[in-house]
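So that we are looking at the same thing, I have put the structure below in structure tokens.
Below is a slice of the complex: some chains, not all, each in place.
Labels run A and B following the written order; every chain starts at residue 1.
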Amino acid sequence: MSFESEIINGLDLISADFKNDIFDLPYEECGLIGIWNQDQASFAAYYGLHALQHRGQEGAGIASFHEGDILAHRDFGLVNQIFQSRKDLEELEGSSAIGHVRYATSGLNDINNIQPLVFHFHDGPIAMAHNGNLVNAQTLKEQMEKQGAIFMTTSDSEVIMHLIRRSPARQFRDKLKEALKEVVGGFTYLFLTEDELVGVCDPNGFRPLIVGRMPDGGYVMASESCALDQIGASYVFDVEPGQMVSINHEGIHKEYYTDNRQQAICAMEFIYFARPDSNIHGVNVHQARKISGKILAKEHPCPQADIVIGVPNSSLSAASGYAEAAGIPYEMGLIKNQYIARTFIQPTQELRERGVRMKLSAVRKVVEGKRIVMVDDSIVRGTTSKRIVALLKAAGAKEVHVRIAAPPLKHPCFYGIDISNTRDLIAANHTQAEICQIIGADSLEYLSSEGLIEAINLPSDAPYQGLCMAYFNGDYPTALHDFEQEYLAELERIVKD
Amino acid sequence: MSFESEIINGLDLISADFKNDIFDLPYEECGLIGIWNQDQASFAAYYGLHALQHRGQEGAGIASFHEGDILAHRDFGLVNQIFQSRKDLEELEGSSAIGHVRYATSGLNDINNIQPLVFHFHDGPIAMAHNGNLVNAQTLKEQMEKQGAIFMTTSDSEVIMHLIRRSPARQFRDKLKEALKEVVGGFTYLFLTEDELVGVCDPNGFRPLIVGRMPDGGYVMASESCALDQIGASYVFDVEPGQMVSINHEGIHKEYYTDNRQQAICAMEFIYFARPDSNIHGVNVHQARKISGKILAKEHPCPQADIVIGVPNSSLSAASGYAEAAGIPYEMGLIKNQYIARTFIQPTQELRERGVRMKLSAVRKVVEGKRIVMVDDSIVRGTTSKRIVALLKAAGAKEVHVRIAAPPLKHPCFYGIDISNTRDLIAANHTQAEICQIIGADSLEYLSSEGLIEAINLPSDAPYQGLCMAYFNGDYPTALHDFEQEYLAELERIVKD
């Protein structure tokens, strides 16, 4: 038997397998950074993007404003692959800049989709970066195309700029406010003009955006607070839902562009996406995860277990919380090969299979003969969980009790996370008992919705304490527009099955 | 003030800062894999090298034997950068192969130094891979050059082949045995000929080499057992000090090529270098580290501390052991950016500085206001420790008590680890109290030599239970040959200072 084929059918370990097949649109989970009034702003943007690299590994770019013109450098790859020498950054002169890291989405490897987007208008250039997804982009695009508009990219990101340029208002911020009234979805935007750096958050605040101050007077806006720490900036405030923040040489200007706003921060930012050292609206991600593990231990104890292990890296916090609350030793039973990038960056099935099977190893001496609580942050299709359980058992684990530090994922996301459609979500199609059997676990339990909300404990009186819980309960904070029909059809199919 | 210069003077966080300046020779800490009797052996070698990637990131290569010829592919970079498509591996046809990952050493970026080395002789080709360092290579080279020998590489690795070819013996293994009598140092070698795969370990066994069996009858030899797990092989035995192992179509043949042998496994393999899921002579690396943390907690408790944190990634095991033994909560207070490769891969000072400062972040919400036990595996120059302590204090830590899970590093390594010369080893030049002050810690303690030996607990009755403790006590298991004079001069200098 050939070695190669054996391996392919062997372990295919994915920590979380997010992939949108049916709704084949350019979803974007990305990272943004903006720098204002800082010598060699591109350097600060570069270091900031490093701290945001986990939010997107497909491509990245930086655009700076220098003497009335925008200079830009962007490409496919990781930040340190795109910017390889000091010269690459020095060429992006100027004291203001914005940067972007992009998540691998569809197979459409078009360099035009790498941001920041740069627009050269006769009345001055504008650079722009976007994180999130609009639910009415197709409708808006089609309307504007019928009026002669031309979209050069296949991404949603360009739509807002067309709306801005079509606005009859005279000032950029007024044009932007009008444009923002047209778009629906989850988004944060950064705009860089000669006069100002503008950051915007959607009316529900699905995606985070943080404002910081540099030690010597400059400003930074970034998708996560870890980017502020990286470059030595101090925290100022989180941009609020429906808020537009402009930073210019007069200082910071904040205003709400709509009255129709209600916080619904994407719960997945806490569960999976954000970096543990980031804080979102005052809540530390690591601590929220650790508490979720503690609550999970109370909701679903496993007293017979010998050790608790977490699936690296995103579930380690929850696992240590579980262990602490349960009084069971926390052990390092799974090792992640640090030289393998996240599964998501490989677009082809072949690359995916190769990368994936290299990702995790079980520590035989730790797991052999043990009854194990394996804490993970989510189950998407179930294939990953199945393989990790098999990997642990192959290494001699006597029992594997799976505990998920979030409720079952039953509904897709339309606001910027590339989560599987309903058909592929195992929890949308199977009972908990069936899932337990499919993944080969000795028991399976999920954290309750209440437990998750309590663990995160946002200081908000909005529904679900200011979280978007749509993946778990289908309660979408906005109308679904372009996606409504397909989603309803999916629900109907499931009911019929 | 420019942002850039501020950052450069800011955090420069290195987990372990190994760099040989004075003894500017091509030290090699590398990883080896050999595959025998396996369809598409290059695929197995490739996956195995992934598991060994932590042992060397400068370059890698694979050589396979096919129809009387050796096919090879090697280059600078990580394994997944060098082999980018299935075709790259398919072209390396044949059922036997050896692979190599190479550690960045001197600035000499010569492709000739990337292994496996391939030799085309009129009586058949041989491929060879080497891990370790000889202490008498210069002497041997000069002797042979005077007799007309030509060395194409600047590395030590080629020396053994010249000795082999000059041997009057007729069989390859006999030639090899004669050659091995000439070389002194720490080494493992793999040789691939048409007839056999031969693995060799030096008389002290400084570097590990493990033999495994593939499910369908083939064999594998690798520097660490994690590579066996990666490719589904089962453990057979560790190659012993002074042993030569030949695998051919008749099976495995073992013999000692010298009687003058005594186990002295490099302690740094356990402390820092090897992967936690690897076992060396039956001892699991993660468990040895965890126990070292437990012993450290007993030797040097810190009862007033609120939390224990480890420096990611190599010190997490020891930190969790310390926490468990001390009954103090284990927390994730430092985050390592997973998109930054190990410091070692950047050869220039400039790249080094850029990469390094991106590497670690403190989790403010975790460390703020806390008295912290910070567990690390070693202090080399002290600069890294100083910066991590500063980083934690800048994030609000009230006290930082540094606990090192190994004794002080006072002597250089001549057997293949690129450790600093004596001048740069802070513990060779300063008292413990001075070091504590230099790094800005509130207290500093080291694990005792006895504690380290007990934690690893090798089943051996050799001195130090079969460990090489030379870094800590200068008791080198071999004569130093080419390095003796410089080393003695260094010692003298220190005494004078």
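Operating definition for what follows: a residue touches a chain if its C-beta (ideal position, glycine included) is under 8 Å from a C-beta of that chain, and two chains touch if they have at least 3 such contacts.
Note that the coordinates shown come from a computational prediction; the quantities given were computed from them, not determined experimentally.
Participant: List the number of copies present in the full complex, noting that all chains share one sequence and 2 are shown.
Facilitator: Of the complex's copies, 2 are shown; altogether there are 4.
Simple rule for what comes next: only the chains that are shown with their structure count from here on.
Participant: Only C-alpha atoms count here: how many degrees separate subunit A from subunit B in terms of the superposing rotation, rounded to the nearest 5?
Facilitator: My answer is 180 degrees for the C-alpha fit.
Participant: Where the centres are mean C-alpha positions, what is the separation of subunit A from subunit B, in Å?
Facilitator: Averaging C-alpha atoms per chain gives centres 36 Å apart.
Participant: In the complex of these two chains, what residues of subunit A are touching subunit B?
Facilitator: It comes out as residues 1-4, 6-7, 10, 38-41, 43-44, 47, 50-51, 53-54, 57, 78-80, 86, 214-216, 218, 226, 229-232, 275-277, 279, 284, 286-287, 313, 316-317, 320, 324, 329-332, 335, 337-341, 350, 354-355, 357-358, 361-366.
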